[in-house]
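To start, the structure under review is shown below, and the notes come after it.
A single protein chain has been removed from this complex, and every other one stays in its place.
The block that comes next holds subunit A.
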Amino acid sequence: MTTKRMLLAAALAAATSLTSPAFAQSVLRLDEVAVGELDPAKASDYADSILMFNVYDTLVLPRQGGPGHDPHLATAWEVDGSSYTFTLRDDVTFQSGNPLRAADVVYSLERMQAMGQGLSYLFSGVTAEAVSEHSVRFTLEEPYAPFVASLVRLPIVDQMLVEENATGDDPWAEAFLSANGAGTGAYMVSSHNPQSETVMAVNDGYFLPINDAAPDQVRLRYGLEAATVRTLLAQGEHDIASQWLPPEVIRALAADGAQLLTESGTGAFYVKLNTTRPPLDDVNCRRALSHAFDYGTAMQMIAITDEISQGSPATGAIPVGMFGANGPEMSLSRDMAAAEAAMEACPYAPEDWNLEITWIAEVPIEERFALLMQANFAELGISSSIETLPWALFTERVSTPENTPHISQIFVNAVTGDPDTLLYGMYHSSVPGTWQSPEYLDDAAVDAALEAGRVGATDAEREAAYGQLNARLMELAPTIYGFDRQSVFAASDRVRAPALSDPDMAFGLDGMGFSFRLMEMVE
């Protein structure tokens, strides 16, 4: 072909390519802010969870539309004191073709514990043994009532495949599992580029039926700007936007015709006060801030439409619906008279305060809450400065109490759906400083209630323990309980996601609503 002909062909192709390309297979495109971690033993945040719940399976799943758990890779389980014996399905194969065995479950637990990353802390003090080819027994060092709930965070990896890819320097094949899947999940990893996207394809050999209309391919994109997401959705080149878009962008997308999907019930927005640094080492000073915070304005800031908001009013430390939570009628509100009374009892003069209010750079809405707090606290005569912290730097700073800012803003959720995984890591004095616990709270009554919640034999006992905890946390005011969180996702009308739109189909666990096998693509 001559150069002229080649140029002509290219020009013609360019002209034709101005129309959107047609897909031969159904493709779901969504995005997350953070890069998804493919290695299930390192998974912890929302993007990691989406990958984990689709590439891997767990022994149990949260029951859709209600409390409790249903068997998944397991068919049943028995509890004997601190020993839990699970019977596995015998018709499950990994994506590699290897059969699922009890040994894989044991290996998955041991790998997670040895690596010590992600949510491995959920399984400290747990041992496992293969009783038979399809039976595995877990033994707990100490009673832990929500153990079955925690198993939704133990993804089962293909031991044989992982060991084939292990080396002397990398005994757990971390390099392999950071770029590849080794699970039984409904979707297989086609490619993983931390800079742009993870591409997954449906697993035709999945052990459960997959909806015919479920996407054939999923592209999970990373780090898209809000303007980019909005344009992509308008062009029909994107299907579900991440929850981290500013409310006005979600509002604009809804006005453009996007549907709004939601996921709620397991987390809240917390404004954390460092209880080790003056003036917040005094309970009255902290109470003054809690009373002065304008909860109503905060709710207005996160409203998307008249019906849908990124949260509902907080009633205390525990989100409504969980064990120990107050009812929705007890929503918190601003009380300047109480704030001024608390300031009277505070031993530090307000003119001497200079609070350091931080917000996480990756979550723009937090800057507005920082400005709101600055204005609210100024009404008490308190001066403050606002500082932006990238997430990575924030997690480093909170590792010591003296470096932890006076005020940090964090969205925290129960990683297993149980209040223990929401509250223990935040408030128990034995937990070292982490992003969840910049309060550095040290209170015997709080510790006792948290421990009682872990060992309660019945739901009623646990309810009572968390009720006491909630009351004590309200009294101590280590945190301003901003609002109960609801994740809102703007989506095109090309996709139906029952687990994110129908409360009877919701899982009650962050990220699990993104089980792609349950979604439907509409052409």
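In this section, a residue touches a chain if its C-beta (ideal position, glycine included) is under 8 Å from a C-beta of that chain, and two chains touch if they have at least 3 such contacts; residues count from 1.
By definition in this document, contacts and distances are computed from a predicted model.
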item: Hidden subunit of the complex - UniProt protein name among "histidine kinase", "ABC transporter permease", "M48 family metallopeptidase" or "Aspartyl/glutamyl-tRNA(Asn/Gln) amidotransferase subunit C"; value: "ABC transporter permease"
item: Touch with the omitted chain, as defined above, among A:Ala175, A:Val283, A:Ile386 or A:Met505; value: A:Ala175
item: Omitted-chain contact residue, chosen from A:Ser132, A:Thr231, A:Thr305 or A:Ser429; value: A:Thr231
item: Omitted-chain contact residue, chosen from A:Asn98, A:Ser196 or A:Gln468; value: A:Ser196
item: Footprint left on subunit A by the chain that the document does not show; value: 6, 9-14, 16-18, 21-24, 27, 35, 39, 42, 44, 116-121, 174-175, 178-179, 193-196, 219, 221, 223-225, 227-228, 230-232, 234-235, 237, 390, 392-393, 395-397, 399, 432, 434-436
